[in-house]
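All protein chains but one are shown in place.
For reference, chains read A and B in written order, and residue numbers begin at 1 within each chain.
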Amino acid sequence: MDVNNPRAATVDLPTPSVGPPADTGHVGALSKLAPEPARYVLNWGRRYSLWVFNFGLACCAIEFIATSMARHDFIRLGVIPFAPGPRQADLMVVSGTVTDKMAPAVRRLYEQMPDPKYVISFGSCSNSGGPYWDSYCVTKGVDQIIPVDVYVPGCPPRPEALLQGILKVQDKIAAESLGDRYPGSPPEREPLRKRLSAKALLRPLIGPKDHDDVA
Amino acid sequence: MIVQALGVRTVDDLSEFGTDPWWLSLIKAVLIFVFLLLLTLFNIWFERRVVARMQHRAGPNKNGPFGLLQSLADAMKLMLKEDIMVKAADRLLYVLAPVISVIMAFLAFAVIPFGPVVDVPFTDRQTPLQLTDLPVGVLFVIAVASVGIYGIVLGGWASGSTYSLLGGMRSTAQVISYEVAMSLALVAVFLYAGSLSTSEIVNAQQRLWYALILLPSFIIFWVSMVGETNRAPFDMPEAEGELVAGYFTEYSSMKFAMFFLAEYINMVTVSAVATTLFLGGWRAPWPLSLWDGANAGYWPVLWFLAKVMMFMFVFVWLRGTLPRVRYDQFMALGWKVLIPVALLWTVAVATIRAMTLDGGLDRRVLVGGALVAVLLFLLLSIVGERAPKEEPEAEEQPFDPFAGGYPVPPMPGQRLPRPEPAGVVPGGAQPDQEDDTARRSATEEGD
Partner (left out) sequence: MAEERVVGVGAGAAGFGGYDRGGGEPGGLATQDMVLNIGPQHPATHGVLRLRITLDGERIVGCEPIVGYMHRGVEKLFEVRDYRQIIVLANRHDWLSAFSSELGVVMAVERMLGMEVPERAVWARTLLAEMNRALNHLMFLGSYPIELGAITPIFYAFRERETLQQVMEEISGGRMHYMFNRVGGLKEDLPAGWLDRASAAVAAVRRRVPQIEDLIFGNEIFLARTRGVGTISPELISAYGVSGPIARASGVDFDLRRDEPYLAYPELAEEGVLRVTTGEDGDCHSRFGMLLEQVSVSLDLADACIARLRSLPQGPINQRLPKILKAPEGATYCWTENPLGINGYYLVSRGEKTPWRLKLRSASFNNIAVLPEVLRGCVVADMIAILGSMFFVVGDIDK
């Protein structure tokens, strides 16, 4: 925004704070309580339906588009590009140089995405500042403002590199448990327990185990 | 009650409906629900694959056989997503809007006939392949579709975001305009069929499809049904380039999924209505109809589905090929072309119908009348051409070099005041000269 124009600065949202993200929101009761086989199925669903929000900033955005085009076509993998907005996206690909002026917007859009969300940092600039490592206005790595799951190196990386990055994210999703990813997120629910009878409470700690302690 | 025509038992009378026992109605309702869900999953996959083929791509193919499970994965993922409640949102309406949308989308299918009267397996009952029918069945579909739009409008309004609001606003105007054209297109069908009930309209098309007799109606209906479902090229409410995602910009998780579901079911619904009203419903198309058994038993469901999928393919085809129409042009198409044409056509059909029913008419009179009408129309369109309005001359305006708070150059019609160097270059060298000297020294050095 134009800081010199006092009239201009009225419609902006407050600047989000910079730091590791607070545990916001909840990811649905299913994910926390799901037993192992169900979790496998649910992870399968999440893994093959990654709607991408392309944070196209610079040169890498063109390679991102190239990846979605006919020759490389990551839509094969269930990655749907050009998700309408951050609210519908699962995966954010930060492709390009994040400047200090842009950083709050990156952060805000990340926060607008619903959990569980993943971030691929695509290209040297968003990994570490890249060729702008000594610039006065470039954020040296997007991981300073949002957590990054997969880094794809290159300047710009080839489309194949992005495909590999997406496969890495998919592997990561397949292996994870949402409860572990968001440890504090849903209010800790006590596992459902059957009510204990008074007799069970009075049962000696050591002794022959009786099976009717649960009423 | 049940006529035996060509070996097919069709519903002759609306009293056939409402006689099913409760369990049969329940089974039918559940079947329709499941059918629509599965069809939506299939349609999303279908759209992606077909568009992909049009774009030299493969489309989703890693997930299940031919990528068929892709939309299932999408659905499961959306269920697991965080449900965001926007702070600025009107809570009740924000939650209610997608629900309205999706319920109304499902409701319309209650009166769509899938087939003739069939035997219910494992019983000796007979029942039409249709949940129910009303004397005003088609009106019911239109009414339900309009209520479904409330979901979009309310969703856009309740989100508390500018993009959503604009998306919602657009869809209000869009639906109001296109509903008129759509209904007018149907009037001709009602006149010919003599009924508003879907099953009777299908019966009336035994010999000839209305798409052939009432071609203009069919075309108007087709165009307005694309507009009604907010699909490309009329997808203004969710114009990705302009309004991010339109009315569902702020929706996530299941609420978004409901909007998504409603959109695809609406496509199926209008396709089914078009099939029923214009393409002979579940009746087999011509070469197949030569086979006697084609319209008996459960076969018609297949023909019905094929016709619906044909419309779906056209939807996808349009999306793959056409750019988006601009909003005002779209409105102009609706109000200035579709509605007048539909009105004229309705009047013409009514006249012809009335004359036919009154006991025949002279063909020559008809042809002559049509000729006169066409000539009048041409004459009107020639006279109606008006010279474009002259642009008012741009008047000389005082030049403000910092209009809007940052330096701007003089516009055409404005004059640059003599720049006064702000003490940078004493002696008053003009910028032009400065640049020239720099350029000259540059070229000298270069040589």
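By definition in this document, a contact is a pair of C-beta atoms (placed from the backbone, for glycine too) under 8 Å apart; a residue touches a chain by one contact, two chains touch by 3 or more.
Keep in mind that what you see is a predicted model, and the values were worked out from it rather than measured.
One chain is not depicted; across the entire complex it touches A, B.
Checked against the full complex, the candidates B:Pro135, B:Gly368 or B:Pro401 give a single residue touching the omitted chain, namely B:Pro401. Seen across the whole complex, the unshown chain contacts chain A at 1-2, 4-8, 11, 55-59, 61-63, 65-66, 69-71, 82, 97, 99, 101-102, 105, 109, 131-132, 134-138, 155-156, 158. By the touch definition given at the top, chain B reaches the unshown chain through residues 51, 54-57, 162, 166, 232-233, 235-236, 239-244, 319-329, 400-407, 409-412, 419-422, 424, 431-432, 435, 438-439, 441-443, 445-447.
The rule is simple: only the chains that are shown with their structure count from here on.
For chain A in complex with chain B, the residues that touch the partner chain are 2, 4-5, 7-8, 25-28, 30-31, 41-42, 44-49, 51, 69-70, 73, 75-78, 80, 82, 84-85, 87-88, 90, 112, 114-116, 178. By the touch criterion given at the top, residues 48, 52, 55-63, 67, 69-70, 72-84, 238, 240, 244-246, 248-253, 256, 405-406 of chain B touch chain A in their complex.
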